[in-house]
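Only one protein chain is missing from this complex, and each of the others stays in its spot.
This part shows chain A:
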Amino acid sequence: PMALTKLMQWLLGGGCFIALWLALMHDLIPVELTPMGRHVTNWLPLYAGGLFGLASALTIVYRVLMFNDCPEAHSELVREIDEAKADLAKRGFKFVDPKGDKKTS
């Protein structure tokens, strides 16, 4: 059996949500709703979307703030580059001087 694409999964999920919502809107589901509950149900897609958008934005902000900068990785790299240049020169590697394109040893 062929697996559903992610798009199909979302359409299916979205379809179920809308079907459920429409059922609620047309009183097809026997459930007691307070006036507040009624209001939320009427605007459910908007509230759900808004909540989701807010949660997403907060998640992204959090992850940006918690981002791991790693300055030690940079300084370690700079040190190793110097070590590498010295060792390679010893082994006979001829580096190209970027300023004059002349070979330096």
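Note that in this section a residue touches a chain if its C-beta (ideal position, glycine included) is under 8 Å from a C-beta of that chain, and two chains touch if they have at least 3 such contacts; residues count from 1.
Throughout what follows, contacts and distances are computed from a predicted model.
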Item checked: Which of "Superoxide dismutase", "Dolichol-phosphate mannosyltransferase subunit 1", "Sorting nexin-4" or "Autophagy protein 5" matches, in UniProt, the chain that is not displayed -> "Dolichol-phosphate mannosyltransferase subunit 1"
Checklist line | For chain A, the residues touching the chain missing from this view | finding: 3, 5-7, 10, 56, 59-60, 63-64, 67-71, 73-74, 77, 80-81, 84-85, 87-88, 91-96, 98
